[in-house]
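A single protein chain has been removed from this complex, and every other one stays in its place.
Chains: A, B and C, in written order; residue numbering restarts at 1 for each.
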Amino acid sequence: MSPIFYLLAALTIGGGLAAVLLKNLVHAALATTVAFAGLALLYLELDAQFAGFAQILVYIGAVAILIVFAILLTRGSDLPKDSVFSRTWAVGLVIAAAVFAVLAWAVLQSLRAVPQQMAVPAVTVHDIGNALVGRYVLPLEIVGLLLTAATVGAVIVAMHEKERPKP
Amino acid sequence: MTTPLAGYLLVAALLFAIGLAGALVRRNAILVLIGIELMLNAANLNLIAFWRFGPHPELLTGMMFAIFSIAVAAAEAAVGLGLVISIYRHTNSTDLDKMNRMKG
Amino acid sequence: MQESATFTPQFAAYTIAGILWLIPAAPIVASGVIALLKQPRRKPAAALAIGALSISLLLSLVAFVHVVAGWAHGSVVREFVNFVWFRFGSSTVDLGWVLDPLAAVMLVMVSFVGLLIFIYSVGYMAHDENFTRFFCFMSLFAGAMLGVVISNSLLLLFMCWEIVGLTSYLLIGFWYQKPSAAAAAKKAFVTTRVGDVFFLLGIVWLFSQTGTLLFYNHGVGSLEGLALANLTSQHAAFGLTAAGAIGLLIFAGAVGKSGQLPLHVWLPDAMEGPTPVSALIHAATMVAAGVFLVARVYPLMQIGAGPHGATVALTVVTWVGASTAVFAALIAVAQNDIKRILAYSTISQLGYMMAGLGLGGVAVGIFHLITHAFFKALLFLGAGSVIHGCHDEQDIRRMGGLRADMPLTFLTYAIGMLALCGFPLVFSGFWSKDGILEAAHHWSLSQTPFYLLVFGALLTAFYMTRQVCYVFFGHWRGGQNAAHESPKVMTLPLAILAFFAIALGFIGTPVWPWLHAFLENRPAAFDIHAFAEPGLGLLMLSSSLVVFLGLGLGWWLYGNKLPKAEAPDALEKSAPWLWTPLRDRFYVDEIYGATVVALYAWWARVADWLDRRVWGGIVALVAWLFSLWARLNRFLDVHWVDGGFDKSCEELSSGGGLLSRVEGGRVQNYLRILAAAIVVLAAILLWSSRP
Partner (left out) sequence: MATSPLFTHLDQIFILLCDWLVGFLPAALRPAAGVVLGVVAIVCLFPALFALTTVFERKGLGRIQNRLGPNRVGPFGLLQPIADGIKSLTKEDVVPLSANAAVHFLAPLVLVVAVFMGFAVLPMGRNMVLVDMDAGLLFFFAMGAATELSVFMAGWSSRNKYSLLGAMRAVAQMISYEVVLLLSSVAVVMISGSLSLPKIVDAQNTYTGIFPHWYIFTPWGLAGFVMYAIAATAETNRSPFDLPEGESELVAGYHTEYSGFKFALFFLGEYLAMFSISGLGTTLFLGGWSAPFSFLAFIPSWIWFFSKVMLSIFVFIWMRGTLPRLRQDQLMNFAWKFVLPFTLLNLFVTALWRFMGEGWLRWVVCSAILAAAYVLMGRIGMRSEHFGPRRYRYAE
């Protein structure tokens, strides 16, 4: 394992932990951004250039901003009076730990089965483009439709409800 | 000195667990959404790692899966946050502990 | 050009066949756009409709020139584009379009006449409140008709055919506020449907025999050698081959659409629609669709011709056509509605076309179809102009002397009328009708059709003279308001049509049978000696004489002798025994009313009675039995079951209370349970797959 990987993994995990633990919501959101960036760099480390840049563009450029906007619109940046954690946080923590345990167990158990060699795949952006409009054109169209529907839906859901004249 | 697949998988598993913990223990709906985003991202990391180490990286399957998943996650975030805002407008709160009524 | 598996339009491939679909598509798209327009937006609606049809006309002309150029180079032009619509099992259903001389001629005719009628409608419908709806339907109609013309697949043709039927229903019933219009629309729809059922049977039979509905497809289409040979080898009943029988079934569809004898009743009633509709439907397009259909599937009917050069199918077509020609002409003599006369005249002329197809082949029939389209459109539009000028008066007895008030209309109407009568040498109707008569004369089986058709020609000249005398000669017999000439936008199409009513005759004279040569793919020769053929001169002379006789008879009876609107008709005075059945249209409607309709009504009553008494009774009995059973059950329930049930309900509801704590409405609870379940499941899975 290369030191760069350790660095990036630490960045990602640290960002994720901070996002979950920080009390101030905006700080949490910014920490999420760090996690997203770390993931993007991990993608680059995995020679998935396109996915990495798309990750930055979508998550940092759009999702993080959206989250921050939502926080400000719901006055989430003011610290709450009582705890930020729910009353049954211990149970949640236990379950999360159990999930990690199971996942880690699965990974470690299959250590021998997974491939170890790592030949750099000769995949260019050109190939990705061709695949997107070739083999994956239907999913692409559907995702386009989904995004349109989601945009419209989000606008409608978040739009001010008009005051109806009382009868 | 290359990193084996298991390393990525472990990082992804850890990130997934962190996201799940965030979704389970925080009160604020937005943070629950953040947790879910982290879980999605962990899954994406898995997909890309498997793509990279898989027998046929030139088929781009895992990469495409990840790219589509990113797009879907963006839509999910938009709708989810729209819902949170709409709920906030209704109940003046984003606290999930208080959000247990069916009544509007 | 043919692309079998998939259809990929390419901009670079500018072959005209490749973009042939644009011709019907343009008006259909225009119709769709107009349908979206708001009601008062008249100008854009009219502009769209006319613009789209102009595009069609332009493309049709390009296609026509392309075909003519190919023909001039001596090559058979038949370009088609086929593609698979869908497949089920191993068989495919293909659609496609074809460009051949027949389609090219029809395209130009339909789009040109249609365009003139569109322009005319702008003036005619100017005051109608549903202007945009009108143009929407008209555009759709024109598009569907053009689709019929270019179809290379019987299925596509049938689809377009049905759209034509639908739009004709909408257009005839355009003024649906009038009960008569609504009834006429319904009648047209139902009557043509009778023919269409047979048509559909023919399609299904053809598909089951040949496995394809394409007309032309590199030798394996249904009108090409292989399929035809297959069809001829099989025999249906009455000495018919399968091909002939299928042809006759398809002909039944044409009978319905073209108003041939048993199914002609809808056409006169359809005059309830606006006059441009009458012109479009009953002159140029819809009724011609039937004739076109027969011409299109002509190989089916023609294959396996006997020693006389005529098959059973063609003989049937001939007889139906000839008898329709005389029958309708007879009725037309005694009608008083200006449009109704023209309607019966149309039926009669369609009979001529059918007879021409049966007797002389595609070219003879289509030539008459083309010339008739122009002069009949001219007549209808002229009649519309008269109606417009006389303030919506349609009864010819209340008109008169209009030649002074409406000089332009009179002039063009007279040209149309002379063309319809077949006035010698100058007018197109003469040449086309003469072609049919000549073919009839040479027919080997019987001379009766010839005499029938000659008699029809006499009657045609007679009733048209009667109508013109009533409308344009004499003096004004209407009310206070004097008639006035129509606006330019209406008279201009009349003038153009009048020009063609004369000029078109010269593409099919015996001296220079250009159209016949074109349709039959042989070189056209200018041969002045054609007149010298034995019998031809005599035939022309006798048919001219017949026309003159009819004109003279009409003038003698009606010319300048019409004093009052209420006075009985000249013929009625002299021969009332003849007049009455003619006026009452040979009682066909009444006969249908007494037989078919009455039968259906009786059957409906029987069904109603069965429904109410027999099936209803059974249902009531069953219901009663069930209710008895239910009463029994209730008794058992109340006394035996309830106690135990109540107890178990209480148990359940307390259990539900326990479960409902899980459904607490807390999202995180759900997520938690979900995650825990996954952990358990994954653990089990991993544990079980342990090495």
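The rule we apply is simple: contacts are C-beta pairs under 8 Å (C-beta built on N, C-alpha and C of every residue); 3 or more make two chains touch, one makes a residue touch a chain.
None of the values given here were measured: they were computed from a predicted structure.
Colleague: Thinking of the whole complex, not just what is shown, which of A:Leu30, A:Ala104, A:Ile142 or A:Val157 touches the missing chain?
Modeller: A:Leu30
Colleague: Give the residue, chosen from A:Leu7, A:Leu111, A:Val125 or A:Val152, that touches the chain omitted from the document.
Modeller: A:Val125
Colleague: Kindly state which of the options A:Ile4, A:Leu57 or A:Leu108 is in contact with the chain not pictured.
Modeller: Checking the options A:Ile4, A:Leu57 or A:Leu108, the one contacting the hidden chain is A:Leu57.
Colleague: Name, in rising order, the residues on subunit A that touch the hidden chain in the full complex.
Modeller: Its contact residues with the unshown chain are 24, 26-27, 30, 33, 40, 49-50, 53-54, 56-57, 60-62, 64-65, 68-69, 72, 77, 124-126, 129.
Heads up, the rule we're going with is that only the chains that are shown with their structure count from here on.
Colleague: If each chain is a dot and touching chains are joined, what shape do you get: line, ring, star, complete or other?
Modeller: Here the contact pattern is complete, since every chain touches every other one.
Colleague: As a quick test, compute the distance in whole Å between the mean CA positions of subunit A and subunit B.
Modeller: 5
Colleague: So the centre of each chain is just the mean of its C-alpha atoms; given that, what is the distance between subunit B and subunit C in Å?
Modeller: Roughly 62 Å separates the two chain centres.
Colleague: Return the residues of subunit B touching two or more other chains; collapse runs of consecutive numbers into ranges.
Modeller: Each of 20, 24, 96-97 in subunit B touches at least two other chains.
Colleague: Going by the contact rule already set, what residues in subunit A reach two or more other chains?
Modeller: 86, 91-92, 95-96, 99, 103
Colleague: Touching residues of subunit C toward subunit B in the complex: what are they?
Modeller: Against subunit B, subunit C makes touches at 664-668, 671-672, 675.
Colleague: What residues on subunit C touch subunit A, complex-wise?
Modeller: Of all residues in subunit C, those touching subunit A are 668, 672, 675-676, 678-679, 682-683, 686, 690.
Colleague: Help me check something: in the complex, which residues belonging to subunit A touch subunit C?
Modeller: 86, 88, 91-92, 95-96, 98-99, 102-103, 105-106, 109
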